[in-house]
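Let me give you the structure first, and then I'll get to my questions.
One protein chain is absent from this view; the other protein chains keep their places.
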Amino acid sequence: MPSTPTSNWVLVTPERLSLEDVTTWATHANCGAVVTFSGVVRDNSSAREGVLALEYETSTELAEKRIHDVIDEARVRWPALEAIAIHHRIGRVELSDATVIVAVSSPHRDAAFDAARYCIDTLKVTVPMWKREIWEGGSAWSDDASPILNAQEL
Amino acid sequence: MPSTPTSNWVLVTPERLSLEDVTTWATHANCGAVVTFSGVVRDNSSAREGVLALEYETSTELAEKRIHDVIDEARVRWPALEAIAIHHRIGRVELSDATVIVAVSSPHRDAAFDAARYCIDTLKVTVPMWKREIWEGGSAWSDDASPILNAQEL
Amino acid sequence: MARLLLLGPAREAAGARNDEVDGVTVDDVLSAAVTRYGSKFQEILSVSQVWLNGEPTERDAVVESYDEVAVLPPISGG
Partner (left out) sequence: MARLLLLGPAREAAGARNDEVDGVTVDDVLSAAVTRYGSKFQEILSVSQVWLNGEPTERDAVVESYDEVAVLPPISGG
């Protein structure tokens, strides 16, 4: 686990995500604030009720590269940030499990809130990732898809 | 641990706070988003470097009552919210340990971000709590004190 | 007669967290407390909120036996 004073931790993985791990990692001695966002599988979508799981597909290399772009742009906008972790799970993710975790630490809380929100909003429209919804007896690509944009333009 | 579909979890305690516990508790089946804020002891304040720990003092009864007022007002402003947990530690809290944790879950992330920020911003100016900074060889009340306001007015 | 709850810097200046003092109104209770605890307490009281039974109160409110008058200096939570 990286732990340099100012650091990024990007991970695209089929393993379960740990909020405790990223938060502990993000808490530096000069930080008073850690904000996290967890995106979790919910039982409904814009298209249907009864969602049981999601399945994510990507190129790990391309996704990690674009997540780094999101973080780089966040650091330009909020220079006071300390640690930024963005972990995205791939493969099948069950109901109520985390699909993505963002953790941002900062000396003060305003920058941490603003940057965490920027990171997840920007990830959703800049990082290559495709989601299938799985229900009892079927599956389909998510309706909630958007064209790929660039982090610097958002 | 409470676990009704829509619920509040307020705690003022000398025990260590657990981000994992509140996040797990806050993740309901219809929620796609969980936002957390952790306030942690940092090694400096507006008054000094070398802070080793903080020590919090309150009336648990008054503090919990006022935290409930913060949550009630958040639910008026963001009716879509699911779970809200606010835990505040009292007594001595060491460097990098959490002094306060806010966790908010919601079907979608905008309400969760807005409400988590409202909760911590409002807690800081409405909930009776007094903080001493402890350093090598001394301690003093925090300079960062503000008159008590009411959650509905913020 | 009312119960006093003194918190944070007010507790420190008074040297007590809980006490009992006589008085017909909140103001009476606070005056008795200033007489008992002295000028450092008075100074902190001047920038504090005062609550009666857990709610903000006017200073001319009448106190009954066992009512709780709390002195709350500026706060620093979170």
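Points to keep in mind about this one:
As written, the chain order gives the labels A, B and C, with residue 1 at the start of each chain.
By definition in this document, a residue touches a chain if its C-beta (ideal position, glycine included) is under 8 Å from a C-beta of that chain, and two chains touch if they have at least 3 such contacts.
This is a predicted model, so every value here is computed, not measured.
Judged over the whole assembly, touch between the missing chain and the shown ones holds for A. Considering the full assembly, A:L123 is the residue among A:V35, A:A85 or A:L123 that touches the omitted chain. Only one of A:A33, A:V51 or A:V100 touches the chain withheld from this view, namely A:V100. From the options A:H28, A:R42, A:R109 or A:K131, the residue with contact to the chain not on display is A:K131.
Among the residues A:H28, A:H88 or A:R109, only A:H88 touches the chain that is left out of the figure.
Although one chain is not shown, part of subunit A still touches it, namely residues 39, 56-59, 61-63, 65, 88, 99-100, 120, 123-125, 127-131, 141-142, 144-148, 150.
Here is the rule we go by: only the chains that are shown with their structure count from here on.
In terms of Cα centroid distance from the overall Cα mean, chain B ranks first. With centres set at the average Cα position, the gap from subunit A to subunit C is 49 Å. The set of subunit A residues touching two or more other chains is empty.
Not a single residue position of subunit C touches two or more of the other chains.
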